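One chain of protein is taken out of this complex; the other chains stay put.
Then we have chain A:
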Amino acid sequence: MASDPMGSQLRRILSIFFSLSIILPLSSPSPTMHNNNWAVLVCTSRFWFNYRHMANTLSLYRTVKRLGIPDERIILMLADDMACNARNNYPAQVFNNENHQLNLYGDNVEVDYRGYEVTVENFLRVLTGRHEASVPRSKHLLSDEGSHILLYMTGHGGNEFLKFQDTEELQSHDLADAVKQMKEKNRFKELLIMVDTCQAATLFSQLQSPGVVTIGSSMKGENSYSHHLDPDVGVSVVDRFTFYTLAFFERLDMYSNASLNSLFTSYDPTLLMSTAYYRTDLYERPLNMVPVTNFFGSVMKTIPTDSAYPGFLVAHASEYAAISAETETARVVLEDEADHSKTYDQSEKGLQHTLDEWLKLLEGKLGVKDPEVLVAYGLGSMVLLLTISTWLSS
């Protein structure tokens, strides 16, 4: 190929232009940008009279699925099968409300760990990702450094422990150790731990890893109570904390902008009969800036572009959720993240300058002259483009 100094220079400019516009938006923020969501939902107690714990977990499962976390990214652990219990008045159905409007155990419930598989060992293996070779991939928590993980646990707890299956217990330092391992292995970016047990807050006392935000249904010395009893099924079907959590989410869809703070402050101690406690000292972002869908749904930040081709990028690449434009104004804008993208704006400004000038010139012509002149200019520029391209390709 004949080398042409003029042509090669122009080609280089164009190639830089294209490559910059492709690479910059992805590479400019920190490498741990939130880009996927996982949920680990655990019900730790067996036996018929603990029906409500399974109903709690299944309700949360349904909620996170509705808000956009796909089944393959939900690890569901259920210690007992209430739906098939002989005492169940409604065979193969589980309800979390006495009105029986919603069967939680309908189609498409994928239970990953069931019955006696729900042990402390398996739970810690899921969190830390240290499975035996035979464990299928669908049972792994395949999160990475960009993952937001929701960890929901319910069962019977006490001071700094959570009982698993009547035989063993998960202690607060076990949990803290697992979370620390996860952090070191870059298995999450942010982790929300939500626990609905008695004295749930004590389970968080040993946590040290950054990026963890926790909420428990009750403080030390408090019990968490069930919400109501289903007189048909004959057991309590949902716990208070979970009931009000669900009530909060029932109003939301995946386009909603409610912040974590609004969830955390929505719990009324008189209704809960306990004090919901949340710990944020390990968490950097202010809670009122974090949409709940960052954890309970699959909503994450994306960089919107006007067109698929970066040559026609708009001047400001601000933050939007990957949603329709009508909610843009309502969406919480995250200031600190936006700073990263400003540097990218300036580096690109020089290249975009010439193109802008040309467009302005075109626009000016459009406003003043009659259409024939514009057509003439257009034809002229097309001829010009044609000659340049043929000259380049020769």
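Here is the rule we use: contacts are C-beta pairs under 8 Å (C-beta built on N, C-alpha and C of every residue); 3 or more make two chains touch, one makes a residue touch a chain; residues count from 1.
What we mean here is this: contacts and distances are computed from a predicted model.
J.: Given the choices "Sorting nexin-2", "GPI transamidase component family protein / Gaa1-like family protein", "Sterol regulatory element-binding protein cleavage-activating protein" or "Proteasome subunit beta", state the protein name listed in UniProt for the chain not shown.
T.: The chain we cannot see is, by its UniProt record, "GPI transamidase component family protein / Gaa1-like family protein".
J.: Using the touch definition from the top, which of A:Phe47, A:Tyr116, A:Trp358 or A:Trp391 touches the missing chain?
T.: A:Phe47
J.: Which of A:Leu127, A:Leu162 or A:Val235 touches the chain that is not shown?
T.: Once the missing chain is taken into account, the touching residue is A:Val235.
J.: In the complete complex, which positions of chain A touch the hidden chain?
T.: Residues of chain A in contact with the hidden chain: 47-49, 84-91, 229, 231-236.
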